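So that we are looking at the same thing, I have put the structure below in structure tokens.
Only one protein chain is missing; all other protein chains are in place.
Here the chain labels run A and B in written order, and each chain numbers its own residues starting at 1.
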Amino acid sequence: MRVGEIVTAGVLALLSIYLMYKATANGIGFVAGTGPQGGFWPFWLSLGMLISTGFIALNAIRGLSPASQSDEPVLDDFGRKTLLLVGGGIVGFVALVDILSMYGAVAVFMLYYLKVLGRHSWTLTLPMVLVFPLGLFFFFEGLMQITMPTGMSFTEPVFNVLYDIIY
Amino acid sequence: MEILSLLGDGMLVAIQPLNLLLILIGVTLGLFIGAMPGLGSVNGVAILLPITFLVPPGSAIIFLAAIYYGAMYGGAISSITLGIPGASTAVATTFDGRPLAMQGKARLALVAAAIASFVGGTVSNVLFTGFAPLLATVALSFGPPEIFALMLLAFATFVGLGGDDIPKTVFSICFGLVLATVGFDQISGAPRLVLFDLNGFLGGISFLVLAIGVYGIGEMIWTIESTRGEISKSDAKISVKGIVEDTGTTFKRGWKGMSIGSFLGFFVGVLPAAGATPASLMSYGVSKMISKRPDDFGKGHVGGVAAPEAANNSASTGSMLPMLTLGIPGSPTTAILLGGMVIWGLTPGPRLFVEQSDFVWGLIGSFYVSNFFAVVVNLAFIPLFIWMLRMPFTVLAPLIFVLSVVGGYAAMQDMFDIWLLLIFGFGAFFLRKFDYPVAPAVLAIVLGPIAEPTLRQSLLLSSGDPSIFFSRPISAPIMIVAIILILMPALKYLRPRRAKPAE
Partner (left out) sequence: MNILKTLAIGIAALGLSAPAAMAEWQPRKPIDFVIMAGPGGGADQIARFIQSVAEKKDMTNRPLIPNNKGGGSGAEALIWLNTTNDPDHTILVTLNSFFSTPIRQPDLGIDIQTFTPIAMMGVDPFALWVHKDSGIETFEQWVDAVKAANGEYVTGGTGTGQEDSIVFAYVNGAYDLKTKYIPFDGGGAVAAALAGKQIMATVNNPAEARGFFQSGDVRPLLVFSDEQMSAYPGIPTLKEKGHDFSYYNQRAVVGAPGMSDEAAAYYQKLFEDIFNSEEWQGYLEAESLSPLWMNADEQRAYWQLQVENHTKLLEGMK
């Protein structure tokens, strides 16, 4: 955990430096007569971030923070598995949106989570997989008039039918 | 007295059978829209506007008020049950609402939110009725320096929020403030911090993307990971008796928070550019500050739910005032309403209260009635939300993930923001492991976009002279109080440290 905390602080320090660099493009000065330029606020706050990461790393090295006193790994086997299966599942879900449409991706994700991760019965899984996305469709598109991505063009016939129902 | 009779007429119109039905539908619909992460009263009001052409104007206004109130009540529901603040106004509600739900006291949290919302809404309706024109004048005298001072005060009430690790809290605040500047610089009109030159950043980073990412994705994965997937089900019992008991508890333990929220919320909400979010945050901060046991806040204190909920309802009603009398929308919802008024042929402005008094008081009359029905409908639906919480976690978790992504897309309409939401989610997961507080970043991204432009507008006004904040009659006292509040914990922090070596 201790190494992890120091590495995290290092990564955040790099992020702060990048933000500081980006802010310089807008001018970071305080111009007499007109006040601060566009980059003033983000630059000095990013510097604040950088200094904080310094203190965080220092505290970790001196072993003052709870995380740095723990010998546990940042992610044990269970943690890695969770991150891979749950986190990976969400990434896959979002990646599928552009292919299968939002509702198609929701159906696939629900199927994956309920059946593969949750090991639920088909009697619970199937209605959730079919009814929930349809419910979302009627709520968002029909009631709220908010359109969601329809994915690639092969989904069009399905959506044409659905749109004809609600409009 | 004329006001009262107009108000009475407005209420009488609202309780006609057809309109009453509209109110019930509107409140219920609003409740669910508000409870959906990413959606809020703005969506409810937006879908409604075109319909206002089809029904009589009187009914349209009533329906609108009903959806508005329903959505305000609904905001607390996702904060408590899902742990995701679906709107910026409900951020503060998660601080104690979520811990209560985790302790199996979701019912108490939901009841407290509903009751506090009702009290806040009622207080603000009364204040609105009595003092609207007077307050409009006060609101006009708030220029950029005053608003900046107020934002500083909002931050000051939150200094103690982050927890014990000061550098990590400072990092979190700064990070949120920097994220808020991504996009375009309002003052110079130039693109700013367009990270990695991706065009998606030109539109800025919305509060919702960060909040849903952090709470909906990051916090959820962390919960699954840290409980080894063995998360305990909520076992809150559902009974009418329980709800009545919880109402009593709310009044007993949350009355202070509720009163602070109701009054402070209204006054902050009335100010243009401030609105309900700073109002709810400040009410939470002040309640914590004056509490005898401030350490209980953040661990499931009823007052920590009651204060922000009373405040955001109160402020949302208050924010109608600058919209009606000044034509300035204090929130996206009031902006849509402003458009609606144009469609109905009404001109917002100082003359509206005189020339269109039947519209104004009809609207306020519907507020009273809608507020009453909103609390009834909300309490009636609490068992449903509790039932949701009692689902097996492997069913609830994917639902939360899906609602986060779908709700995030509904609000942003751009897949870029959804990927960003995931990045924030995974980032928050790791930061959570190392005890970085995330709430300060979420607050900062809400308050930053108000604080930075007003700071720079003020300095433009004064030709770069910072004394402008201390030379104006309203901003000076606010600034001084804010600075004292900021310095107080810093002194407290220094004292024990000095004392330690002496031990």
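As a working rule, a residue touches a chain if its C-beta (ideal position, glycine included) is under 8 Å from a C-beta of that chain, and two chains touch if they have at least 3 such contacts.
Remember, predicted model here, so these are calculated numbers, not experimental data.
The hidden chain makes contact, of the residues B:G58, B:G104, B:G242 or B:G327, with B:G327. Interface residues of subunit A with the unshown chain, by the touch rule above, are 141, 145-147, 150, 153-154, 156-157, 159-160, 163, 167.
Counting the whole complex, the residues of subunit B in touch with the unshown chain are 42, 46, 49-54, 140-144, 183-184, 186-189, 191, 199, 202-204, 272-273, 322, 326-329, 332, 334-336, 338-340, 342-343, 345, 347-352, 413, 453, 457, 460-461, 463.
The rule is simple: only the chains that are shown with their structure count from here on.
Within the complex, the subunit B residues that touch subunit A are 29, 33, 39, 43, 46-47, 165-168, 170-171, 174-175, 177-178, 181, 185, 187-188, 190, 192-195, 217, 221, 224-225, 228-229, 392, 394-395, 397-399, 401-402, 405-406, 409-410, 413, 415, 418-419, 422, 425-426, 429-431, 433-435, 452, 455-456, 458-460, 462-464. The touching residues of subunit A, when paired with subunit B in their complex, are 1, 4-5, 8, 12, 18-19, 22-23, 25-26, 30-39, 41-42, 45-46, 48-49, 52-53, 55-56, 59, 65-67, 74, 78-79, 82-83, 86-87, 90-91, 93-94, 97-98, 102, 106, 109-110, 113-114, 117-120, 124, 128, 132, 136, 140, 143-146, 148-149.
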